[in-house]
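A protein chain is absent from this complex, but the other protein chains hold their places.
Think of it as A, B and C in the order they're written, each chain with its own count starting at 1.
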Amino acid sequence: MGKYSHIQQEAYEANMQLPVLGLVLYTFGNVSALDRSLGVFAIKPSGVPYNELTPGKMVIVDLDSKVVEGTLRPSSDTKTHAVLYKEWDSIGGVCHTHSTYATAWAQSQLDIPIFGTTHADHNTVDIPCAPPMDDEMIKGNYEHETGYQIINCLNHKKMDYKEVEMILVGNHAPFTWGKTAAKAVYNSAVLESIAQMALLTQQINPGAPRLKDSLIKKHFERKHGPDSYYGQS
Amino acid sequence: MGKYSHIQQEAYEANMQLPVLGLVLYTFGNVSALDRSLGVFAIKPSGVPYNELTPGKMVIVDLDSKVVEGTLRPSSDTKTHAVLYKEWDSIGGVCHTHSTYATAWAQSQLDIPIFGTTHADHNTVDIPCAPPMDDEMIKGNYEHETGYQIINCLNHKKMDYKEVEMILVGNHAPFTWGKTAAKAVYNSAVLESIAQMALLTQQINPGAPRLKDSLIKKHFERKHGPDSYYGQS
Amino acid sequence: MGKYSHIQQEAYEANMQLPVLGLVLYTFGNVSALDRSLGVFAIKPSGVPYNELTPGKMVIVDLDSKVVEGTLRPSSDTKTHAVLYKEWDSIGGVCHTHSTYATAWAQSQLDIPIFGTTHADHNTVDIPCAPPMDDEMIKGNYEHETGYQIINCLNHKKMDYKEVEMILVGNHAPFTWGKTAAKAVYNSAVLESIAQMALLTQQINPGAPRLKDSLIKKHFERKHGPDSYYGQS
Partner (left out) sequence: MGKYSHIQQEAYEANMQLPVLGLVLYTFGNVSALDRSLGVFAIKPSGVPYNELTPGKMVIVDLDSKVVEGTLRPSSDTKTHAVLYKEWDSIGGVCHTHSTYATAWAQSQLDIPIFGTTHADHNTVDIPCAPPMDDEMIKGNYEHETGYQIINCLNHKKMDYKEVEMILVGNHAPFTWGKTAAKAVYNSAVLESIAQMALLTQQINPGAPRLKDSLIKKHFERKHGPDSYYGQS
């Protein structure tokens, strides 16, 4: 057992959930799992099919995106993961997919309106869509800048990454995060469902109103507030 | 064998149908099964994944929402189930999901028009969408009030819960019921299919007319009337 | 081996394809297989779940809809099947489903325009949608009249049932037929795919033109003309 095998196992299991949940075609997604005390995370190797993954193939990378252990090249999105881990000190997992509906919203460059309690069970805001970055940043350290594009968008909208664990990167696709890799994947699946329902809602009723504040508050707090009563304590 | 094992088994089997039928993501749904003579129902524990459920984990609750047996916390929607059982004396099962198309209609706050015989095979009305409740009720005993929101909507529309076994709760999601838990689940699956077809019908022909009365009557009665000839007698 | 076991087996296998192909929810569909020399067909029993079907449960009915053999009640749509067999002397199978997209077109009361070669590989016309029948006919011998509604629609449009093996019954759902029960089921699956693609085509380009005549003719004849070269001869 290597010193990183616990996060390799966690990253492996989280990555393997992506095809099960229908969130990826081929290799269009990646999940990482962090050990903050060791200052490293395990991430999917780039372009390796899911059915060829093993825990041992997960690449160990530090928060400056340097490979610490592993013979395979890490995901091309590794720098984005590293930036989020470096800047946000209470997350332990990051997930990126090109899931169909969330990606369509990202391509539309619009926030996903909060239309119902399925959404409010998870957060209290329209899911933000970060604008595409400037050409200079794209030509530069692109995946590194993508991380800051995400962080800056949340900061600009005065959102807390601990409360809003999902974002759309304009023209690109969703990123989600959480305390663990499994939670990050959960957030990607929830986001895809919310994204599909929001489009359908607008198709049924183009004038559908946003959820009212009292319901937003009620549903979020019954799952996440100090007096939450969802799940087992 | 405990004295509640029959309804635990019934609730377990009904809950396990939800992922099979594609009606739930993660734990976003719950079914209960009532024994009216004992005055209790068995309901899914809150937030427990379907693949970890067992009949013994079903929580036994009375019609005032008090837990009678079980170590797990019951579904956060338990009070809604309890109200429906208490007020409607001929139902034996209640089902709640966030299925994609029915939830989108709920979020759109529109009734689902009766467009065809698939719908008329099950009831004779537009599927009602109960309006979101007042802020005071939301802040109060929310899930309890949700039950009355459902009952009041049917009463207001002069609908009989024995004939209309499904409703949309505005901004939230569908609830269905029936003589058994299995029938409540069946109604949720039928509602999801009707909801999808209704949206597609409006997309194909925005001026699509409602089903005419003679066809509504014919199809409902061939399945449910005194001279019904659908199924095995 | 009973004297009808060959058509019971054929009807059984054809019915079992419906859930495999995703064309039915619960029992919302039925297929029959005819032995014209015996003047009877085998059809699904009404309301029996697919996973409880066996060849021996297929009900034997004559062309006047009289049950000849079997203890179960035949499909509620039996009379429609009987009429088609009686009036059209070269068909050997009939299939009825409430498949999602074809049913949505039926509910929209519009013909499905011929937009591409997938459609032209199977016939050369817009898929007809028969109008809902008169109230008097609905109140009368409804399923019997449904058969004539189908036949009259083809006659009125001067279509040949041997070339156009599928129709939508307005406000209701599709019926298909063919030389065998298996071919009738095939036509239902093809119709569902054509119906979905046609809606998507109109969503992408509301002004999408019908397929031009030369392509309609080419594709139909390469599969069905005297010099056809599709498939194995």
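Just so it is clear, a residue touches a chain if its C-beta (ideal position, glycine included) is under 8 Å from a C-beta of that chain, and two chains touch if they have at least 3 such contacts.
The shown structure was predicted, so the numbers you read here are calculated from the model rather than taken from an experiment.
Shown chains touched by the missing chain in the whole complex: A, C. Taking the complete complex into account, A:45 is the one of A:45, A:93 or A:178 that touches the chain left out. Annotation: of A:5, A:152, A:171 or A:205, A:171 touches the absent chain (contact as defined above).
Although one chain is not drawn, the whole complex shows that of A:53, A:104 or A:159 it is A:104 that touches it. Remark: the residues of chain A touching the chain excluded from display are 25-26, 28, 45-48, 72-73, 76, 98, 100-101, 103-110, 132, 135, 138-139, 142, 171-173, 199, 202-203.
With the whole complex as reference, residues 115-118, 121, 186, 189-190, 193, 196-198, 200-201, 203-205, 208-209, 211-212, 214-215, 218, 222, 229-233 of chain C touch the missing chain.
Here is the rule we go by: only the chains that are shown with their structure count from here on.
A linear topology is adopted by the chain contact network, the touching chains following one after another without closure.
Between the two copies, chain B and chain C, the C-alpha superposition involves a rotation of 90 degrees in steps of 5. For the pair chain A and chain B, the distance between C-alpha centroids works out to 33 Å.
Chain contacts: chain B has residues 203 touching two or more partner chains.
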